[in-house]
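Left out: one protein chain. Kept in place: all the others.
Right, chain A next:
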Amino acid sequence: MSQRRGVALVAAAATFLATSVLSTIFQLYSWVLYSFLAIAVVVVVAILARTVRIPVWGQVLAMLGGLLLLVTWTFPSGHELLGFLPTGHTFRHFHSLLTAAGQDIQTLSVPVPERVSLDFLTTVGVGLVAVAVDVLAVGMRHPALAGLPLLALYSVPVAVQNGSVSWLPFVLGAAGYLWLLMTDHIEQVRRWGRRFTGDGRDIDTWEPSPLAAAGRRVGFAALVLAVVVPLAVPGFSSNLLSRIAGYNNGTTTGTGTGTQLGTSINPISTLRGNLTQGQPINLFTVETDDPDPGYLRTAVADQITDNGFQPSPPPHPQPLTAGLDAPTTGVSVSLKYDRYTASVKAQRLNDRYLPLFAGPTQVRAPGGTDWRYEPSTGVVYTDHPATAGANWSVGYDSFRYQPAQLRQAPELQPGDPIVRDNTEVRHIAQISDQVDALTAGKATEYDRVRAILDFFSPKNHFKYSLQTKAGTSGSAIVDFLKGRQGYCEQYASAMAWMTREAGIPARVVVGYTHGTRLGNSATWQVTSHEAHAWVEVWFPAFGWVPFDPTPSTEITGAAVFGWAPNPSTPDTSSGPADNGKDKPGRSAGKSADQGQHGGPGLARSAAAHKTRTTTWQYWVLGVLVLLVLLAVPAGRRGLLRRRRDRTEVRAVTGLTVDPAGGPPDVTVDGGDTARSAAARSAAHAAWDELVDSLVDFRYEVIGSETPRGTAERLIRTPGLTGDAADSVRRLAEAEERARYAPTPADPTGLRAASRDVRTGLSAGVPRHRRIAAVLLPRSVLRRWRGAVADSATGLTGRLGAARDRAYRTVVPRRLFGPRTDRSA
């Protein structure tokens, strides 16, 4: 025998095909070389080891040794013996490579550039998979199990990448696996002798057997289905179900792109554009004790342009080390706030702005650069991207604005520099008219802002889209207000513009939503899709109050501001708003006019409490449903037993009703009187109960055994004694007479006998089997399984018959007329 050399080679090839999935996580192709080397070394060593007939565990050691020599040679530390024999230095080097690889995995984004550490990891990983595949497929002769390591290899990019993995590597990997299975099977068949076709012709080694054509077709069809079905199902592919991105990738001054290592956000907010959204990239995580965090601000765009807003040069920058202005300075004492701390851990974010929550009191910024702080905007920035891999923390005050308070804000003073700087606007007649119409009759600043905010409602046909509609007016804002579709930048710019038009200071803030909570922890994951832009409006004695005009249904992690319900929420004045996409804790927003007593804080805790309650209820409900489902077979069994008991009762009462022995002259089939038919069915019922009990307790049930034989066997092997033995004989005789005798036996007492036998049977089995017989009776399960199988068989049979009929009706030959050879 060739020690299954062919299978070993095919297993190696299948592993190599499966590595093609690595192409999705690497930028370049050095992994191909390393994978190939690793697999080649493993398979050559394995074949050599089998040639000298080393046992399987020895083969594994040999392959691992070969792999070790390979990595020593390809990733040397410079202190190897003869260049390929590992020393202590080598292993320390490997350790540092692995550590570096771990860091790279943390910091790099997919696709990753070429790194020695990652190449090392690839070589070792692919080599280990190759060893596992070889041992399973060749050494242990279970090639089907070799699919598991191959699947592990395939799952690496699936786990690393947020989106879906291309179908091509999947097809290659699956085809390799099928190839391995087929080769192994052919080899197994050949061990039995020659392979031949159905009509007796021999088949060459390399030739596919026509008898296995169905198998090949099934394999191919399964592969095609696996590829095609997910494409058709929305939600499997991010291409079909794109979600929001605040992440600007296309329009103006190019900042980060998805393929680069670091990513930052464009602080310029435009009124027109289109958002090309790539795969979401994990930017950073936020850990905060705030149960309901708001938005993270990075930059403030307060300078108006034709196309929107852009950041103005910071007027009064100061070093961050000099400390921050307290957010509570100049703010009304009646305004309540909570103080929280958040620590941010950058993943792929590399920006010159620090994402911070509003109202920062204290920032511990990462080192390495001199961070500056602009008091007028509250932004912390530096002159070059410096957040890569950094951590920072921020203490902040989260204000609980309430509509009633905001309504009582003092009048705006036109001379105030804040008012002067942030009301600059380019007057466009259409916009002015629109704003005048919206704010007419609104007494307070708050009501005017609300009027403008609510204007961006779906009722006014505003909708979220990653692309604005092109317009012809020559003005970006007029185009947007006509087209009424866009993403956060357009909404924020338009609202800030219109608010300024109303004479109220407003600016656009660029940053991130709080993203997605990781499990139930206090940590939130923010990706590039969570970049966002919103509006801050100045209220004297309250400061800059955030408003978000973008339809929150489309934003992951959109905050619901209690003082300014999102215009896209269906009914802004009643009950908790529902914006679908959010975590339940955030979905319960606070209606504007409810702020009199509660305020957002209260609403939050109530919402959280409610969520906990409902989760708890769902759990209980789920457990109950599960219990009910589990109890169904046992219930069915109990029902059957009761029904059988009733059969006996019926037979016995039928007898006692007519004690004189004069049977009612009703003959049922077979010439039986009704009375003896009842007695027969009572005996059958008792016997059925016995057989079901046998199945439940896992005693053997033999089809060719007579009732008497069964009874004798039960008295012999579980050792039924006393009453139980008498009872089982009694049941057997009753059943025997019911089946074969002209007159059935007296049915009285069969139920008691049945109970005795069941007790006797249960005493003969271990406790766990007794419990299983009660909880999950096999008799019921087996019957259901049989019924399912029979129904399926019947269905296929009927389908086949229908097909045959169809073929008989529609004969292609008949359609095309008589065949020429027949007519000739």
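Simple rule for what comes next: a contact is a pair of C-beta atoms (placed from the backbone, for glycine too) under 8 Å apart; a residue touches a chain by one contact, two chains touch by 3 or more; residues count from 1.
What we mean here is this: contacts and distances are computed from a predicted model.
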{"item": "Omitted chain (choose from \"ABC transporter permease\", \"NADH-quinone oxidoreductase subunit H\", \"Substrate import-associated zinc metallohydrolase lipoprotein\" or \"MoxR-like ATPase\") - UniProt protein name", "value": "\"MoxR-like ATPase\""}
{"item": "Touch with the omitted chain, as defined above, among A:Pro55, A:Gly102 or A:Gly786", "value": "A:Gly786"}
{"item": "Touching the absent chain when the full complex is considered, from A:Asp119, A:Glu501 or A:Glu736", "value": "A:Glu736"}
{"item": "Contact with the hidden chain (one of A:Arg650, A:His684 or A:Arg770)", "value": "A:His684"}
{"item": "Residues of chain A in contact with the chain not shown", "value": "640, 684, 687-688, 691, 701, 703-706, 708-709, 736-737, 739-742, 779-780, 782-787, 790"}
